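What follows is a structure written as structure tokens; I'll ask about it next.
Here the complex is missing one protein chain, while the rest keep their positions.
This part shows chain A:
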Amino acid sequence: MTIFNFDAFVNYLFNSFLLGGVGVTIGLTVAAVIGGLCLGMIIALMRMSGKPLLAFPARFYIWFFRGTPLLIQLVVIYAGLPLFGVKLSVLQSALLGLILNEASYMAEIVRTGFLAVPKGQTEAGWSLNLSRRTIFWRVTLPQAFRLMVPPLGNSINGLLKATSLASVISVEEIMRRSDLLMQEQFQVLEVYAAATIYYLILTSLWDLVQARLERRFGRSVNATTASTTSLSFLRR
């Protein structure tokens, strides 16, 4: 065996089977972000509602899903739910697990964002006779969202890589397909180096999206707030 077969590495880099896994990873991430954000928003609003009947289940949810490993959650959903008559496909199980898990983190990010919007903003809305709905959608949410972008970016970056755990229940994303290719020729380093490159490309692309989002929602704020993504060093 040679030390590192560069040609094999390049072959894996352009391997269509592995590229297909990239699509699955992106799909899982995007779906989990959207689902997690929606569910997380609801849980955050429940927790901030001031009504114990809503706040307590929200706290419990966050405590449970942030307090247990995603790996266990995925396995329990895939192997455990059928015992209760709920049979989900591998992909459905992975998606459900990722959404449930991500929502617990998103809920805390959403909550932090809303808490950081000054009370005077809501009071101004009241004084202008705005409806509760308008105050939420037009006044507090946009301001909270600007504050949520950097931590959300962090969470989404983590999620991109956490999708690799779905390989354990045999979802064919980047990691699982790397495993399968590796077992053909046992070129461990070459395959995983290719997978590494894919993950780096994906997280870098996300960094660019995040920087755009920060600029878009920070328009009104003085240009003193520097971009916080890890790629910002490239623009200097």
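What to note about this one:
One rule holds for everything that comes next: contacts are C-beta pairs under 8 Å (C-beta built on N, C-alpha and C of every residue); 3 or more make two chains touch, one makes a residue touch a chain; residues count from 1.
By our rule, contacts and distances are computed from a predicted model.
Comparing "Acyl carrier protein", "Copper resistance protein B", "Amino acid ABC transporter ATP-binding protein" or "Cytochrome b" against the UniProt entry of the hidden chain yields the protein name "Amino acid ABC transporter ATP-binding protein".
Of the listed residues A:Thr25, A:Gln73 or A:Gln143, the one in contact with the hidden chain in the full complex is A:Gln143. From the options A:Ser89, A:Thr134 or A:Gln183, the residue with contact to the unseen chain in the full assembly is A:Thr134. With the whole complex as reference, residues 118, 120-121, 123-124, 126-131, 134, 138-139, 142-143, 146, 217, 219-222 of chain A touch the missing chain.
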